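Every protein chain but one is kept in place in this view of the complex.
Here is chain A:
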Amino acid sequence: MPAVSKGDGMRGLAVFISDIRNCKSKEAEIKRINKELANIRSKFKGDKALDGYSKKKYVCKLLFIFLLGHDIDFGHMEAVNLLSSNKYTEKQIGYLFISVLVNSNSELIRLINNAIKNDLSSRNPTFMCLALHCIANVGSREMAEAFAGEIPRILVAGDTMDSVKQSAALCLLRLYKTSPDLVLMGEWTSRVVHLLNDQHMGVVTAAISLITCLSQKNPDEFKTCVSLAVSRLSRIVSSASTDLQDYTYYFVPAPWLSCKLLRLLQCYPPPEDGAVKGRLVECLETILNKAQEPPKSKKVQHSNAKNAILFEAISLIIHYDSEPNLLVRACNQLGQFLQHRETNLRYLALESMCTLASSEFSHEAVKTHIETVINALKTERDVSVRQRAADLLYAMCDRSNAKQIVAEMLSYLETADYSIREEMVLKVAILAEKYAVDYSWYVDTILNLIRIAGDYVSEEVWYRVIQIVINRDDVQGYAAKTVFEALQAPACHENMVKVGGYILGEFGNLIAGDPRSSPLVQFNLLHSKFHLCSVPTRALLLSAYIKFINLFPETKSTIQEVLRSDSQIRNSDVELQQRAVEYLKLSSIASTDVLATVLEEMPPFPERESSILAKLKKKKGPGAVSVNELEEGKREGGELNGGGERGDNSAISTPSPSADLLGLRTGPPVTAAAPSAGSLLVDVFSEADLEPPTESSDSLLAEGPGDSDATPGCPCMFVCLTHTHTLLSLALRFVCKNNGVLFENQLLQIGIKSEYRQNLGRMYLFYGNKTSVQFITFTTTLNVQSKPVEPLIEGGAQVQQVINIECLTDFSDAPLLNIKFRYGGALQNLTLKLPVTINKFFQPTEMASHDFFQRWKQLSLPQQEAQKIFKANHAMDTEVLKAKLLGLGMALLENVDPNPENFVCAGVIQTKAQQVGSLLRLEPNAQAQMYRLTVRSSKDTVSKRLCELLAEQF
């Protein structure tokens, strides 16, 4: 190609680009590109060497074509050749092409690395910078491997130019971020810290980004940077706006550097050295003072830069949380911003205030701004700012201003944005509960809440109000009166009906004396809502009616009439129908004494952490605010329910069978709150059940074939006594529970229910056909004993089978169940393990502390003990652990282990041949999230098996 005006740009490239721009359609563009590619290919193919200029031009064109979105699969070699050129422009284009186009797996990477190495070792600063930029732009692991050792050397070398140092620092930062394991700390780290003293501000700015990142991972190695940073900061802060020349931005000296310094300091606790600390406090004061000065310029850049430093300083003050004086000043400063014209400033101020509110020093100072914040909530135009204002109100709430804040939030709720309503409702509910001094106020607030934003009130909120009303005698009458009044509104929310039904059913007698709320009036009021409600609510109302019969015998005939009506007793919903029938019979057969026993008032609920708080935590990510809430929750937790109720624990732990039987067995309030250990268990395992069933079934299936190879000589004998099909698999999650869904796929669901007594067990298996087509030739085989089965399951039908189990001796393999059936034309084959494990035959043994340790010592032979140390798979919640251990079947012994954190259990495994006593000790370590599990039993195989089984459970 003849040389065309070299030097001033590339004409060929310009022509090509303008051709492309002039193309009228995509097709024309593609044609032009194809033509150009063919041209470049023929040029690159040509045997005569191209000069640097043409090479550069064609590589440029290729790059342009690539950026237009076309694939480029050649020209890499030419680009690499450009790297060794001595001309800046050629080198630059080469590096550009490589950083855009070359991926790590290319074989050219060796050549490229070589070229980069040459440039790094050259003394030419521009070449060094180009190479460093290329490394950073590619930033791959390979690059890090090749150069992670080299760059620190360049960074700290004495004779490196400033511009190169900047590039090197940023390049190293990039490599550290992509592959931190390859950047090794060495003696250079201490010298990097000294870059903070560098003359050149650019170097300092680049270095501080690197140091901040490094010190977050290895704070100790970079400790020395604190004092350097403080002195640097004080020099900048105290300098006049003209001192730093190039680094003064709209009269603010080095704003970026200042922010970065302040951020670096936030990685460390307050400096211990008094002098350094004094200097730092001085700096922070200066920054706060400067904020008060009139602005030097009206430009927005000036105030932005100034405020950036200020906010960074305030977050440092909040981070230290040790200078009351500074905290209060920061708070006042933020207070000024609350009414600032700039929306962003208001937002930031509210956000910072939220964190300030949690500090004990500034909490009071924050509270002084309550009026402004409430005003912001009401008048602010920007929704995100309103959200922040609501957060702040929540954070600044305490006993003194709770009533005001809750009232404001309630009134705001009526107009609040839909997106934040649910969160607001939760917050109001929590605040009302946490700071309630007067329970009638609490009841009023929650009922108001349901009235205003019923749709957003989650189940937890109204469960909670019922729990509280039941646990507090003094509000029960008031609550009954209030709900009665609230229900009189022509349209009331379903949640209100639920609360009303429950409370009137329990405490309707407390207001029955007033002729305006006589029993019949109460009943009619509730029944007028009945037809507008969903099925669960209707079920709840039916239970309320039967309680009415108990409370007010005079309503009996009316209510029986209602229960007897076709719409109840022949309701298409099984649940409602069953309730209607049962309640009707109960009311007509049972004597008043029996009724009174069966329909006794609900016992108080056990004290637990508010489920609402848990919900709010789940809703919000781990942010500053929620951390706050956690702390607050701890500090103030249980205050409401504390009081005198603790003594009732004995009553709580004995389940009241009557309430369980008839109260609201399937109604939502009981599942949430029933005091029996059984329902606690349900609660605990409901989480485990949430795991996608398909996943677990997959793993079961995968497990199946391997297990079937194992010897079938299971030492336990199983006898099938009944007629239908058999069997299931052992899922580990059945170790601690007896009922649940064993297996599920698109076709078949297998449910299981089992009970064990001594060495005998009975297992019910339910085969549900989920399809509408019948399964034919359905057979099940147990690897111990098999039996022909009825070969049909109709579509949608369920078949039950009972297996009786007798444990002859101890065992470790579970029996296998093989299921075969035809669905459509295809033969389905399943192999599952039955969930029969040795622990099912446990008999709990209660024993005192010294008995326990005596037996523990007796079982001291090494083979009698099995121990395992393992990491926790689930959260270490004491209640959950207890429930799981109870589900295991052993007795959980309280006050035996000197360390209250530990759990000890004792039990005897009943087999036909012998009895195997077992002792268990579980030591959780909350810091390390580890457990140590020790099992001792009189038979070594049992210890081992138990240990294996249990290790998977926690």
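Going forward, contacts are C-beta pairs under 8 Å (C-beta built on N, C-alpha and C of every residue); 3 or more make two chains touch, one makes a residue touch a chain; residues count from 1.
To be clear about the criterion, contacts and distances are computed from a predicted model.
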"Prefoldin subunit 6", "Adaptor related protein complex 2 subunit mu 1b", "Neuronal-specific septin-3-like" or "Integrator complex subunit 9" - which is the UniProt name of the missing chain: "Adaptor related protein complex 2 subunit mu 1b"
Contact partner of the left-out chain, one of A:57, A:76, A:329 or A:936: A:76
Residue numbers in chain A that touch the chain omitted from display: 24-26, 31-32, 34-35, 37-39, 41-42, 44-45, 69, 71, 73-74, 76, 106-108
